[in-house]
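Shown here: the complex without one of its protein chains, the others still in place.
Moving on, here comes chain A:
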Amino acid sequence: MSADRATRHTGLIHPVSPTDGDVRALVRTGAERADADEAARLQALHALQLLDTEPEERFDRITRLAQKLFDVPIARVDLIDATRQFVKSSQGLPVEHSARQDSFCDVTIRSEGALVVPDAGRDHRFRDNPFVSAHPNVRFYAGTPLHADGGHRVGALCIVDTRARTFDEAQTELLNDLGRWVEQEFVAREEHRRTLAMQTVLQPAGLPVLPGFAFAATSMAVTGVSGDLWDWRARSGSVNLMIADAMGHGAAAAIMATNLRASMRTMMNLVEAGAVHWDRSDSAVPGGSTPARQVDGAFAKVLTVAAGTVAEYLDRSDMFITLFATRINPDGTMLSVDAGHGLTVIVRADGGCEHLVTTELPIGINPDLVWTPREHVLHPGDAMIMFTDGLLDLFDGTLASLPELERIVRSADHPQDWIDAITRRVQTRGAVPDDITVVAVRRDR
């Protein structure tokens, strides 16, 4: 807050003596209230982020329908800004924004309910309006106010004719209904944007860092909101990496994926903090009892506990999640658990290509499941790609396309190049067929 604003703010809340003059100062005049309402209205309008945007099909289909339904030459969605009318959708007239003072819709938004002007030429409010006296020579106008979140009237859906008309109550109701549809588009868009923003916040911040290894990752979603997730945690010199795919896509899948992410993160943090100990009677992890192996052993428990945490929700929603989680140590050794995911490929520097298959079930099938960790080693020059099944849809949709993936890996050295090649494929295709997440790692030395 600037010093200036702070001073003014302090001035506002400074205690006043209740003399006549001060009391009068505390009561807002009608004009002041109108100003405040208008400021709030403009804020609501601007928050929609529709001003100065291109026409959109989702609004155009409503104005097209209104045009046909009411058999009028002109139908529009107009938004009323401080001094101008912004045309978001227009049928029958080119999109030309105009001054607010000449706007019929500005009159519409001044009160609740539709405004019907049967003959503007005989209406003293509009007789001298430039759109009446000149092109397009408006005679009939009907508009229904459009409300933003919070109830502010930010614009109107209107129909216009160049001849005088009557408009009965049933027709007015129909126009109001179409207006509610436009408002739904406002809300749906707003909701979607907030969801997207929140998911972006929950994305991993940056790529894992492990000396001698290079990482790259990408995530693309059908609806913008992904049911895939990937995440990493790095401490004590190793990287814990996971990729998961919640059944379905869109917001429902994303909510469940987020749930799992939180549980996995909590468990990984507890492991790194040494709060989860490996009971050596767990036969899960072979090898010695060095501190590093103990962390490995604890990591193997991560999935079981995290899965148990979300199992109840998965059960109630008939959903399941496939997941691959791995702990990569600086010496290239890896310990991995795979819950029905099975979409990890190691491309060996010496020419081999291994698909890390799993016979274990996804999370959410059986609450008592325990997953068995497996060991692998990344040698210098080896690459590993973890992905979700949406990636297969970029090829032939089956595991027969794995050699294509191997070719991409062998065509360049850095994981980012592989991710770029995959992104180009999506762009060529024009649309994301299913949520796609790819995490790639290469051991350099």
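The criterion applied here is as follows: a residue touches a chain if its C-beta (ideal position, glycine included) is under 8 Å from a C-beta of that chain, and two chains touch if they have at least 3 such contacts; residues count from 1.
Here, contacts and distances are computed from a predicted model.
*Asks:* Assuming one chain is omitted from the figure, identify its UniProt name from "Anti-sigma factor antagonist", "Multidrug ABC transporter ATP-binding protein", "Phosphoribosylformylglycinamidine synthase subunit PurS" or "Sulfate adenylyltransferase subunit 2".
*Replies:* Spelling it out: the chain absent from the display is recorded in UniProt as "Anti-sigma factor antagonist".
*Asks:* May I ask which residue of A:208, A:340, A:373 or A:415 touches the chain that does not appear here?
*Replies:* Touching the chain that is not displayed is residue A:340.
*Asks:* Going by the contact rule already stated, which one of A:319, A:405 or A:440 would touch the omitted chain in the full complex?
*Replies:* A:319
*Asks:* Given the contact definition stated above, which residue among A:91, A:108, A:144 or A:358 touches the chain not shown here?
*Replies:* A:358
*Asks:* So that we can see where the missing chain sits, which residues of chain A does it touch?
*Replies:* Residue positions of chain A that touch the missing chain: 245, 247-249, 315, 318-320, 322, 340, 342, 355, 357-362, 364-366, 389, 398-399.
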